[in-house]
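Taking it in order: structure first as structure tokens, then the write-up.
Yeah, one chain of the complex is gone here, protein chain that is, but the others are all in their spots.
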Amino acid sequence: MDSLNTRLAALRGGTSPVGFSARTIAGLNENPGCARRALLDASGADKDRIGARVGFPGRFGQSPFALARGRVFEEQIKANGAAQLLRLLREKLGLTIEEAAYLPLEDVGDNTGRELRARHTTAQLLRAAREGDDAGTLFDHPMLRLRVAGCTAYLEPDLVAFQVGGRFHVVEIKSFAVIDGQVDGEQVTAAARQAAVYVLALRELLADHGLDPETVSHEVLLVTPADFTNRPVVSLIDVRKQLAAVRRVLARMSRVETLLDALPEGVSFDLAPDDDGDPTRDPAELAAALHQIPARYRPGCRAHCELAAFCRDEARCADSLDVFGPAVGGMLGGVDTVCAALGLAEGTRAPAEDEAEIARALRHAETLRSGLG
Amino acid sequence: MSGLLTVLEKMHAARTGYARPLRRFRHHHLVDEPLVIVPLKLAGEAAAPLGCAVGTDPDEPVLLTVPQPRNRDLQHAFFTDLAHVVLGYVAARQGETEEVVPRGGEPRLRYADAPQILVPNRPALDHLGLTGRLTRFQETEDDVPLLGRWLTFFADRAEYPGSSLALALTDLLTAQWATGQSDLEDANLAMLLAWICPPEGTTGAAAAQVAENPLDFPPAGPATDPDFDGLVLQPAVQGYDRAVDAGDPVAAARAEAKVREAVTSQLMPTWRLMWKGLRRLRELPEAAGCEQRWAADRDRFTRHVDRIAEGGPPQPRHDHAVAAAARLATLERAQSRFEAQQAVDDPFVLAELRTTGEAFGGTVVAGEPDRTEVTAKGRTVLRPRLTVRTEDPVRVDDDQAYVCPDRPKQNVRIREIAEDESGCLLVLDVVSGMGTVKKPVPIPEPGETVRYTRVPPQWGGQDFPAPEETPWTHGGPPPGSEEPQGAEQ
């Protein structure tokens, strides 16, 4: 493992690693077939700054209005010892207890270092799990750990509720509205993926200490405002599939060694920061390093990868069908480029043996097209 | 629809740098005076309006903005203003009527005109639907609940294939042209239009790259650019809040103007793109089937006017079981009819279907115009037969009737497919529109080039139970089902 870490650190160079969050861990599953992304993520390279350095600054800002809305809603839910939330949990989960303990884990005395907080969280959660007959407890902002590609990622769920039927439930507070029982599928899906990472971290924590990991429920509680008001509602979300997906992607991360082996000697994403932290690496050289690792560009990358614009440019320059999205490539079998496809269609390029079928289809389509005038 | 022909056009577009036509005709009716709406909402909120540009005159949009979008009173003032514009527009379409006498049915009146709402993209249509949901149940004495009912009506119709009452410009444009970029990029109105009508002297591809920069081409909404929110909008809104808190009306007015200026800066580029795209679309000839579909739209419009006039309740939050099933059946039928009709009307569409074998074309190599058959009841009927040589990958659907757009009354069925090395021979039986033994209607002759596509399915459908007769399998009658609710049939 250490040698792997050394190799990954060498790839990253002198820049300090970007830590993983639940969102970025869930994000590993967005395009797991992309070797470039896998290596950048595994090495903790700063994709945002790398993208900017090679001339493709990303645009991943969030609106201050959206951030403020999220903050205000979370504060509202947690106000007065999470009174609103407790009432909802009583309704939704049939909680009989009148009062539940509310335990903020955000600060440990003066020291709010992650490792210290994580140890404190572990102690509190283990005590609750072992002394199962406690009244319900809401753990606010616990600090969890998860091993990702040999590194420790620190994760901070909104809330973990304990003692709802003797089990831990991850609580996700989101400010997108549920309207007439419906909500944008993408947003719930993103929330579920993130929650699945917390469930996994919690389960590993229990398992590491000889406790039953199944004590952590695969049903997470999503707290959102209802309709057009600030009134919160709780929805139960089954994250078993997302959990399986996170497990898969973490298992795959440990296979990044194969990707490293395929790299030519001396490839590095080093930004070579100066004393002020500003990158000094030659952009052309950095771009050349990136080009050494195959990417699997999809138009959807734009929504979740800071290097998307760089990879799209690469695909365009290579005349690749990838710029149109996977559906187009899928319709053209083994043909990879615009030039090759049009060559086959117009008969200016002799089909290779395995292109006979697609060449016939393209020529047929081209004949129909030119017949239209 | 995305077949090999579309793919090929996309690649030609990529190579030439300009968009390529995918249709010869426009399949949605465009009225002379559509109501264009460009809505913006506040980030992080479900449907808090930030502002909108609305109107029928490209040179004079009505600009509505909300200085503090979280303030419910200001929201309501915005909806009141919007109601004024939208309801005024809708009322102006309720002039002339025409009498329709369906075969075997009661005569009815329908308006000769109908409203048409145009928005930039799909999310904007969804946003109108949400705004309709937010406002139609409000219990205010003003026009806001009525605005909600109309916006809901438009959003519902936008789902209906072939309807032209509420349309997204990106949908209209992508149906018409192929660009050299992905569908995700086509959803960006500025980038899409850049390919279709680039500025003089640049290619569409180059113009699209420029159009991707949100600083020069703000998003078409309803979501705004996060950088704009942070750098421009937030300070302006905070300034308004401060002025209001300080009780300073002059400062408040000044701050409000500032928000308005900021929001207008995001609205106007899209407003101009809307009219630019619309102008381009109007240059295209309208498909034959538009007239009938627009008549159906006018019927719907007329019924909705009547429903409101009769004091009917607003559309429910969601369809009950029977309404849901009935709506699904209606949508499915409309979709298959719209798809088939486009192929009949438009040679581009028919050609696209030929790449997948759903339509076919070729040369007539033999014909038996006098051929007859004896039916099960012993009658002799004319059943002309022709043989067509084709290179298309024809796919046989049982019971599918095909029609040639040049002979719209004559339907054929595929009797047999025989393949040889140079393609295949189709044996076709003419099953309708062939006339009689005594008065035969001519059929295509040997040597003639023919094209056939699926016959559009006829109207008509299932009888669904009344809501109060919803069966036990589906939860029984919904509460309050004595009142008619849900999807109009």
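All chains are identified by letter, namely A and B, in their written order; residue positions are counted from 1 within each chain.
The rule we apply is simple: contacts are C-beta pairs under 8 Å (C-beta built on N, C-alpha and C of every residue); 3 or more make two chains touch, one makes a residue touch a chain.
The definition used in the following text is that contacts and distances are computed from a predicted model.
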Undepicted complex member, UniProt protein name, chosen from "Sulfate transport system permease protein CysT", "Peptidase M10 serralysin C terminal", "Part of AAA domain-containing protein" or "Ubiquinol-cytochrome c reductase iron-sulfur subunit": "Part of AAA domain-containing protein"
Option touching the unshown chain, where A:S43, A:S63, A:S235 or A:S268 are the choices: A:S235
Which of B:L146, B:L284 or B:A324 contacts the chain that the document leaves out: B:A324
Option touching the unshown chain, where A:L125, A:V188, A:A345 or A:A365 are the choices: A:V188
Given A:R147, A:R252 or A:H291, the one touching the chain that is not displayed: A:R252
Residue in contact with the excluded chain [from B:T375, B:S422, B:T436 or B:Q462]: B:Q462
Residues in chain A touching the chain absent from view: 29-33, 178, 180-183, 185-186, 188-189, 192, 235, 237-238, 240-242, 244-245, 248, 252, 296, 326, 329-334, 354, 356-358, 361
Touching residues (missing chain, whole complex) on chain B: 159, 318-322, 324-325, 327-329, 331-332, 335-336, 356-357, 393, 395, 399, 419, 462, 464-465, 469-476, 478-479
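In this text, only the chains that are shown with their structure count from here on.
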Chain A-chain B separation of Cα centroids, rounded to whole Å: 35
Interface residues, chain A side, partner chain B - complex: 59, 61-70, 175-177, 179-181, 227-228, 299-300, 302, 323-325, 327-328, 331-332, 338-339, 341-342, 345, 361-362, 364-366, 368-369, 371-372
Residues of chain B defined as touching chain A within the complex: 2-5, 7-12, 14-15, 24, 42-47, 130, 133-134, 180-185, 214, 224, 226-227, 229-230, 233-234, 317-318, 347-348, 351, 354-355, 391-393
